[in-house]
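Only a single protein chain was left out; the remaining protein chains are all shown in position.
Lettered A and B in written order, each chain numbered from 1.
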Amino acid sequence: MEQIWLLAKITYKEGVRNRILLGVLLVALLFSAFNVIFSQMFAHDLSKVSVDLGLSTVSIAGLAVIFFMGINLLARDFEKRTIYMVLSRPIARWQYVVGKYVGLSLMVGTAVAILGLFTAAGVKTSMLMAPNFIPQNYSWLVFAAAVCFSLLSLMIITALAQLFTCLATSSYIALLVTACAYFIGQNVELVRKTLLDSAEVNRYYAIMIEGITWLFPNLQAFDMKTAAGYGLPMNTVSLCWTAVYGLSYIAITVSLSVFFFQRRELT
Amino acid sequence: MTIKIEKLKKTYRKNLRFSKPAVDDLTLLIESGEAFGFLGPNGAGKSTVIKILLNFIQPSAGAATINGFLVSNPAVRRNVGYLPENPYFYDHLTAEELLTFGGKAAGMGKAQIAKRIDELLERLKLSHAKKQRLRTYSKGMVQRTGLALALIHKPQICILDEPMSGLDPMGRRLVADLIVEMRKNGQTVFFSSHILSDIERLCDRVGILNRGRLLYCGGLKDLLPATGGGLEQAFIGLIEKDEREQHGADLAAG
Partner (left out) sequence: MKAAKFFGSLLPLAMLLTLYTVARFRVDEIRADYSYRLHAAALPVSTEMMKAIAGEFKGLAADYLLLEAASFIGSKEKGTPGDWDAVARLLDQSSSLDPYFRSTYLLAQANLPWRAQKYSETLTILERSKKHLTWDWLPGFFMGFDYYFFLKDNFRASKELMEASKRSDPVSSISLSSWAARLASKAGQVSAAIDFLSSIYEKTDDEGTRDLLMQRIMTLRGAETLQSAVDSFVAQFGRMPDGLDELVVTGIIPVIPSNPYGRPFTLKDGTVEY
C-alpha cells in the first residue's frame, strides 16, 4: 500500500510540475472568462448555456490533460526507461500499475477541481448579471455531482489510456486508440438506441454493437451537463449505480493493465 | 552465494521469429562480498543478464536467484541497488525527492533517509544541486544521481550497468572510490563495463561474455598470465579466438 502511495506521489509531482498543465489551466481560465461574455449573447436560458459551457470546459481540459500529459507520462516510462528507476526498487509490477494510475487520477482530479471552481465562479457571475434566467430548481449540489461524474468519466479514460500504453509499443498508437475509445464511448449509447429502435437490423451487426457496448464504457451515462444546467432532480440510487458502473469498469481495466504489464518485457 | 545464475537462456522475438539467443546457457555464481566485473564487447548480452537479474525481462530458460530467492520476487530488490546504463529519471523531480522515493520504497525511515541523502550527495559532489530539478542536470550529474539512488538504502548487492559511462575523469575516480569502499564494507558489487582499466583496478573476479556465451569466469590473476601482457591483451585474445571458432562453426553449419 505504501509503495503504491509513494509511486502515486512522484507521478503526481512529475505531472503537476509540467508546464503543459499550466497551459491547460490557463486556457481553461480564459474559457471561464469567455463564458461570462458568451452566455450573455443568448436571449434565453443563459445560465443553462453558462453551465453547459463551464462543464464542457472542465471535460475538455481534463481530456487535454490526459491526452497531452497522461499518456506522455505513461509512455515515457517505457520510452525513456524511467521505469527502471521504479522497478529496481522492491515494488511489484501490479503496485507500479496501480500507483501510476492513482497518481495520474490525482493529477486529473486536481485539474478538474481547479477548473470546477473557476467554472462555478463563472456561472455565478453569469447568474448575478442575469438573475431572471436562473432555472427554478437550480442547485449547486447537482452542479457538484456533474463535476464529480465528469471526473469519473475522465478516470475511465485514464484507465483505458494506461491499458493501451501497456499494450502498445509507441505512445502515438496508444494516444490514437485512446481517442478512438473515447469517441466510441461517447456514441455507443446513441448508436445502440437507434439500432434497437429500427426494426430491420442485421442480426450479426446487432450482436457486434451489443458486444461493443460491453467492451467500451458508456460515457454518456456520466454526462450530467443537462441535468446541471436545468437543475433537474437526480435520483440518488441511480447516481450510485452509475458510480458503481464506472468504478467497476476502472477496476477491471486496471486489472487488465496489470495482467498485460506483468508479461511485458522491459528491454 | 549471493547471485546465482543457472543455465540461463534468453531469446528475443523479432517479428514473431526467434532470433539468435542473446544469452545462451549461462551459469554464473557471485559470492557475497566480492567485486565482480562483467566484461564483453558491445552486444555480448551483458545488459540482458542484468535486466534478467532485476526481473525487467523473463529468461527463456534457466533461472536466476539472489540470496536464494527467485528474482521474480520483488522483495529480493530490497537488498539490491541498481544503476541502469544511461539512467534517466523524472525530469521535474529534485535529486532530494528522487532519493527520498528510493529510500522510502526500500522501507527506510524519514530521518535516516535525510541523513543518508546528505551523506551521499556530499560524497558524489552533488550537494549544491540537491533542490534543483533533474532536468537542469548535466549528463555526468544525472549519472552520479543514479548512483546515489542505487546506494541510498545501503544495499547488500549493487548491480551497476556501465557505471563509468558519461563521466569525466573526476567522476570516474569518485565512482571507483565508492566501489572500493563498498567492497571494504562487505557489499557485493556486480558491474559491467568495457573500460578494462577500471575492471583491472577494482575487481576480484571477472566474467567475459561474447555472443551470449561465457568465455571465462574466474580470478583476474588467473586470466593474466595465460597470455601475457595486460588485461586488454588477454581480453582481445579471448574474444578473437572465440570469434574464429564461432566463424568456423558458422562455416561448417553453412
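Note that a residue touches a chain if its C-beta (ideal position, glycine included) is under 8 Å from a C-beta of that chain, and two chains touch if they have at least 3 such contacts.
Being a predicted model, the structure only gives us computed values, none of them experimental.
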| item | value |
| --- | --- |
| Missing chain: touched chains present in the view | A |
| Omitted-chain contact residue, chosen from A:137, A:170, A:202 or A:238 | A:238 |
| Chain not shown, touching residues in subunit A | 42, 45, 189-191, 193-194, 197-198, 214, 218, 220-221, 226-227, 230, 232, 235, 238, 241-242, 244-245, 248-249, 251-252, 255 |
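Heads up, the rule we're going with is that only the chains that are shown with their structure count from here on.
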| item | value |
| --- | --- |
| Centroid spacing, where centroids are CA-atom means, of subunit A and subunit B in whole angstrom | 42 |
| Subunit B residues touching subunit A - in the complex, by the definition given at the top | 12, 51, 54-58, 74-78, 80-82, 84, 87-93, 97-98, 101-102, 104-107, 133, 146, 149-150 |
| Subunit A - residues contacting subunit B, complex | 2-3, 6, 9-10, 13-14, 17-18, 80-82, 84-85, 87-93, 95, 265-267 |
